[in-house]
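With one protein chain withheld, the remaining protein chains of the complex are depicted in position.
Chain lettering (A and B) follows the sequence in which the chains are written, and residue indices restart at 1 in each chain.
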Amino acid sequence: MLTLVSRRLRNSLVLLMLATLLCFTLVVSAPGNIAVLIAELRTPKATFADIHKIELELGLDQPIVTRYSHWLTGALQGNLGISYKTGEDIGPALSSRLPITATLVAGGATFAMLFSFVLGFAGALWPGRFADVATRTIALLGASMPSFFVGALLIYGLAVQLRLLPTFGSEGLSSWILPWITIGLLPAAVLSRVVRVGLEEAMSRPFALTAVAKGLTRRTILVRHALPNIAPTYINALGAQTGAMVVGAVVVEPLFALKGVADLFLSGVLFRDFMVVQACLLVFISFFVVLNLLVDIGMMFTDPKLRRQGS
Amino acid sequence: MASKEILRVSDLCVDLFTQRSVIRPVDGVSYSVAAGETLAIVGESGSGKTVLNFAPLGLMPTGVNVDLSGSILFNDTELVGIAEPALRKLRGGSIGTIFQDPMSALNPARTIGRQIAEVSELHMGLSSSQAESRALDLLKLVRMSDPDARLKQYPHELSGGLRQRVMIAIAVAAEPQLLIADEPTTALDVTVQAQIIALLKDLQKRLNMAIVLITHDMGVVAGIASRVAVMYAGRVAEYGPVGDVLVEPRHPYTMGLIDAIPRADDAPGSLFRGLPGAPPILGAPIPGCAFAPRCHAAIESCHITRPALVSTVQPLVSAACPIINKHNHGGAYVQH
């Protein structure tokens, strides 16, 4: 068990190194000289000497590996450089924005989890009936509607027409409801299909027939016998969908005027502010790696075959 | 037969409807089982012996719909047309079931203990801890080694024979009056087969339960059953006490089956004796005798009218064949 966890941990570290290296080379391979960009930012009429000074300042004359390790050690100490666009220190900006994105993603993931179980379970409990058709339709719509369209519809319906909920701001629970639904609907739809198809597949396996022969009801068989079997698959899908919520956040944060990390990332992308893009990517990558690790451990706990391997 | 009859099946027909087709795998089958006895139902795969037993209990996979006609009396309860909740009480309670493949019949994600305990929780109203200790007793009953540790193990940690013991423990957990065992030894090693049969015999004596054993293995039939029904293409070909049917088969199909068993006095290198031809593909009911196309003794009327299952000269044995009876024994048929 422990050896298995430590092996996953090592894999995660390798993944983290590779991903950050990729992220770093991506920025390094950017067309145009970063020093020129910065110099122009500081003084409109930068001289060649100015540019050279900045190059030295940034350590651009050193080999890439040295620059990578400098950047990484700096990042570990919270030193993520300054924005070329605003001159702002990125580290503090990120840490003040992190709670907003975290709240958005955590709330969205919770909504997705609850809603996916309601949808997937209702369909499996009454296959072929109205509940089945209705939940499938909702799942299909949710999986096919772009999140910006969902957000626009929700704003129009609930905030503009019915005036039930505020459309922006991050204070109080009510202002979070629309963003959470907007970001969580697509993952909920995808996950409900995982639940639905998984349960149906489990119910068609011989052990489900054994459970019927025991005299259990369909509901009990679904909960006690089918559910434990889809748990590893579901955890895997939940991890992937939660990771993909970062994409959702890039759409949802500007839509609801939330000043989170994804919003910063988007403005970095829009203005080609490399240091901001790089810093945000580092945050995202760490999030994905941690998420992957959690998923691996979660799968280990729910799959008896994996659990016994290490012990 | 002195003991009370607990199961009487009369003229049972089963129609199966699937996405693609309709078939009648069971066509007018009758038999009965007395308390504490073992009836073996023998036939090739596709002869309808499994459907015959599982369709009335609602044990069919998703996508298969069942229509029943005829009558199945279990302890004076009619099972044809019974409501699902009442049937659910019988399943696992008074009727236990063992499946062919213990590898897939157990839930891979739950412990052995829970899978056994939930039956007595449901049917005997035990609390979770009482059921747990009963599960331990049951594991001892099916003679599992190290039962305490087994409770917390998962199916993939056990061998096939041990898993089949777990299946048996599940099936007898609520002390059923009737145990339906579908080829319980087919998926197991030969040495383990004998142990499982011995275990079933032992449990039968202790719990005084009737067993319906579905098999294609004549050795198993001889080892455990008191009576046997030989099935061919959804119909009973011959039915009677094991001693009579196996020693002196009357129906040409039974004869062929028994003749096909390799014997100790066969010359080394001699060819296997099998039945020529293949069983019919099930679909619409066959008008005449289903075995007629493969039968060496068939006459014209065999292809046109279906022979009834009638008593032979030996009154305890009945066979669905007019020819052999006439030729071997010359007696008139006695209506069953």
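FYI, a contact is a pair of C-beta atoms (placed from the backbone, for glycine too) under 8 Å apart; a residue touches a chain by one contact, two chains touch by 3 or more.
Criterion: contacts and distances are computed from a predicted model.
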Fill in the blank from the handout: The chain not rendered here carries, per UniProt and among "NADH-quinone oxidoreductase subunit N", "ABC transporter permease subunit", "2-oxoisovalerate dehydrogenase subunit alpha" or "Potassium-transporting ATPase KdpC subunit", the name "ABC transporter permease subunit"
Handout entry: Residue among A:L13, A:A106 or A:A152 touching the omitted chain
Key = A:A152
Fill in the blank from the handout: Which of A:Y84, A:F207 or A:F288 touches the missing chain? It is A:F288
Problem - Touching residues (missing chain, whole complex) on subunit A - result: 15, 18-19, 22-23, 26-27, 29-31, 127-128, 140-141, 143-149, 152-153, 155-156, 160, 193, 197, 200-201, 204, 243-244, 246-247, 250-251, 254, 265-266, 268-270, 272-274, 277, 281, 284-285, 288-289, 292
Handout entry: Residues from subunit B at the interface with the omitted partner, ascending
Key = 15, 17-19, 21-22, 24, 61-63, 65, 67, 284-285, 287
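As a convention for this text, only the chains that are shown with their structure count from here on.
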Exercise for the section: For subunit A and subunit B, let me know how many angstrom lie between their CA-based centres, rounded off. Expected result: 55
Exercise for the section: Enumerate the contact residues on subunit B facing subunit A in the complex. Expected result: 57-59, 61-63, 88-93, 96-97, 99, 101, 104-110, 118-119, 122-123, 154, 156-157, 167, 170-171
Practice task
Could you please specify the touching residues of subunit A with respect to subunit B in the complex?
Solution key: 200, 203-207, 209-217, 224-225, 228-229, 231, 302-305, 308
